[in-house]
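Every protein chain of the complex appears in place save one, which is left out.
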Amino acid sequence: MTAAVESDRTQPRWRRILTRPGNALIFLGLLLLGVLWIYPFIWLLSASLKTQPEIFGSGLGLLPQEPIWENYARAWNVVGFDRYFLNTVLITGGTVLLIVVRSALAGYVLGRYKFIGKKVLIAVFVVTFFLPEGYTIIPVVQLTDQLGLLNTFLGVILGLGAGGQVAATLLYAGYFSGLPKELEESARLDGAGPLRIFTQIMLPLSWPITATVVILSFLFAWNTYLLPLVFTLSEPEMRTLAVGMTAFVGENSTDWPGLAAAAIIALVPVMAVFIALQRKFVDSIAGAVKQ
Amino acid sequence: MRTNIPLERTPAGMPSLDRRRFLGVSGAGLMTAVLASCTGGGQSSEESGGSSGAEGTIRWWDQFRPLTEMLEQDLFTPYTEAHPGITIERRQLAAADLGQALQVARRSNQLPDVHTLVGLDSAPAALVSEDWFQPISEFADFDSSPVADQIFDGLHRFDGEIYSVPLFSARQHQTIPWYNTELLTQAGVDPEDEPTTWDDLRAVARQVTDNTEASGIFLPAQNPNYLTAIVTQLAMAAGAPGAIDWSTGEYVYDSQPFIDAVEFLLSLQRDGLVHPASAAMIPRDALARWAAGEGAIFPWGPWFIGDLITESPEVVERGLGCWSIPRPGAERHSVRSGPAGGVFWVSTDSGQPAVAADLLLQMTGEDFQAALASAMDQPPALLETVETADVHPAYRDCVSRFAEDVRIAPAPEIGHPEAWRVVAEMRAVQPDLGIIVQSALSGEDIDVAAQLRTFREAASAERDRALATVQQEGIEVGLDAWVFSNWEPESDYMIEDYEGR
């Protein structure tokens, strides 16, 4: 379905379409709604460049009298955003890696082999598929503590990526189950073991799914809040952007321009990644749901 | 993995603070390099790298942002200069975060050596019984410290051992009407002409609202605890004994003074005298907006000037002052405040109790108390140091008003050795006073008197339940622990009064 959403291939076509009043009206309506949809970001951007009284004092005007770039410097330096940024990158990277590795391995055997215990495994997946995070946070803290991993990055990464994530496993399983059997058989005749078959044949073949899983788990890990919040309560140096941002509010609740600037700093990377890869993003989500 | 080894006793050379993180990272296989390079680079670990042997690092958590400079200058720096082996790592956390941070730290045996209890301070005795702290009396001579007469059983001393000491004066409350002199003058109000009654205060607020761009008064309603405090204090000014009538031991949240106090606040809002954004403000927001000149009066604590000076000294220059808490009519009533509890506590896992005790002892000394006074935060336990300290005249005025207006109330924990068990067993009853006022202020149509009665009944029932639970465990304590028949509302309840009841 992927290419079909994006069906306007011929450029001059829009000119022809918009000459019909009905079409033009619908387009204008959609455009207006779209602008309304990103208005909060535009307002935030404008607020991040205003002075404190200007934010709530200058009505609906979006243009600051004079852009105050210093707001960004303050948000970045005072709050220690550089540190939060690095933390978020590390935690996200580790989580994505963990999810990809374990989902690909499990998805491969689940998708292609029959073995004792498979039904049990799938039943467990079904039962726990939609378990909300808030449900397990107390035991997860307890477990992480018992492993001695509270206040470590590994603890956060395991908390995020070790459990859950059934969807990723199933995506891999679905993909691998559709690959022809001959792939392995010929490799096995050449004397390759399961691990070699997996890493040299199967994993490279599954790159579209890997891309999807990377994108979905990137979104999940970058935006997650509850777990890093609880895990870094006693260790502010390990806060992620999302947690650091809310801490910033707690400590500087009236520094609105600084707050807006901090929000922009925290949102821009994920938005940039999205805009750069948007086709893939949308296809991933649509593809995942269709399966 | 679960270890009780105090962090400071780790082998020399390994950065003690990061030991746990190190353990976490070492098993990480392929991520080790990346993570180690990152966790090892924190500011905190650099400082602790050199500590070893008998010396060590004191980790210290508190929420006193305005005291940051003063603690550094008057306590930590002199101490570490005198004891070259000792490093002190202080971390200041927002009051709202500190309680949560402590809980998590406790569960993972990472409590700092010394910390405050904000957010967990409902019953320090409960924490003592759960083995959070260690006694410090053997390490320092607190009995001859200047605050010795303010150290009480059940608050600071448990089973004969001292765990903590009072640093701040009990003679204070949190709702002093601070005013902006410039705005008042602009509105044609003479600050010297003190509004002593509720109607006087309303008139001043109205004059400001009518004659200037600014609002009359701030009532930061996002924080229910603030609302609880202001209503309780206004109710006491109107003649209520407090949340509890100490002569009978009963809760009195639904008595007339409480209802009147809530009505007074609601009427200020109805009259349009309250800053319109108040509903979304916590007290810190209100302070910032007060400083920006958006309103004339903001009832808050004695730390008002201390807070302002660290962030915007020019605002203090502009002119400010305080009045006493107003009352409904001509009759004066004092407001009451319980005895001052301990502030800093020494964690049970701390490997440096002697150093911690020494630091706490120094904080009770006259030098530090005088420095505390000049920081203009909460008034120091040794109140007389305020008179000679270099403080803003309005701060001195505020403290001398406390001497007139505030009386010390009794505390069940001091009077009965087992009362704390009941306090610790009691759970928060909701909706409480602050929440009821918050709903009423946000325009919900509720019957305040009926809600207050429901709350009073629920609070009593919860105390009865807690009492029954504790009694079931075979502990002898009764409701009489809350009754102080010799209590006089207009005088201090002294230590000898506990014996005479």
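Worth pointing out:
Letters A and B mark the chains in the order given here, with residues in each chain numbered from 1 onward.
What we mean here is this: a residue touches a chain if its C-beta (ideal position, glycine included) is under 8 Å from a C-beta of that chain, and two chains touch if they have at least 3 such contacts.
We adopt the following convention: contacts and distances are computed from a predicted model.
Comparing "Cytochrome C", "Sugar ABC transporter permease", "NADH dehydrogenase" or "Thiolase family protein" against the UniProt entry of the hidden chain yields the protein name "Sugar ABC transporter permease". Within the complete assembly, A:A167 is the residue of A:I68, A:L150 or A:A167 that touches the hidden chain.
Along chain A, the points of touch with the absent chain fall at residues 1, 4-8, 13-14, 17-18, 20, 23, 26-27, 30-31, 33-35, 37-41, 43-44, 47, 55-57, 59-60, 98, 101-103, 105-106, 108-116, 119, 121-122, 124-140, 142-143, 158-159, 161-164, 167, 169-171, 173-174, 176-177, 181, 193-195, 198, 219, 222-226, 230, 233, 241-243, 245-246, 249, 256, 259-260, 263, 266-267, 270-271, 273-275, 278, 281-282, 285-291. Remark: the residues of chain B touching the chain excluded from display are 99-100, 103-104, 106-107, 119-123, 126-127, 130, 132, 221-222, 224, 276-277, 279-280, 424, 426-428, 430-431, 435-436, 438-439, 442-444.
Note that in this section only the chains that are shown with their structure count from here on.
The part of chain A that touches chain B in the complex is made up of residues 52-53, 86-87, 90, 94, 97, 141-142, 145-155, 157, 230, 233-234, 236-237, 247, 250-251, 253-254. Touching chain A in their complex are the following residues of chain B: 1-3, 20-21, 23-25, 27-28, 31, 34-35, 38-39, 42-44, 91, 93-94, 96-97, 100-105, 107-108, 110, 282, 284-285, 288-289, 292.
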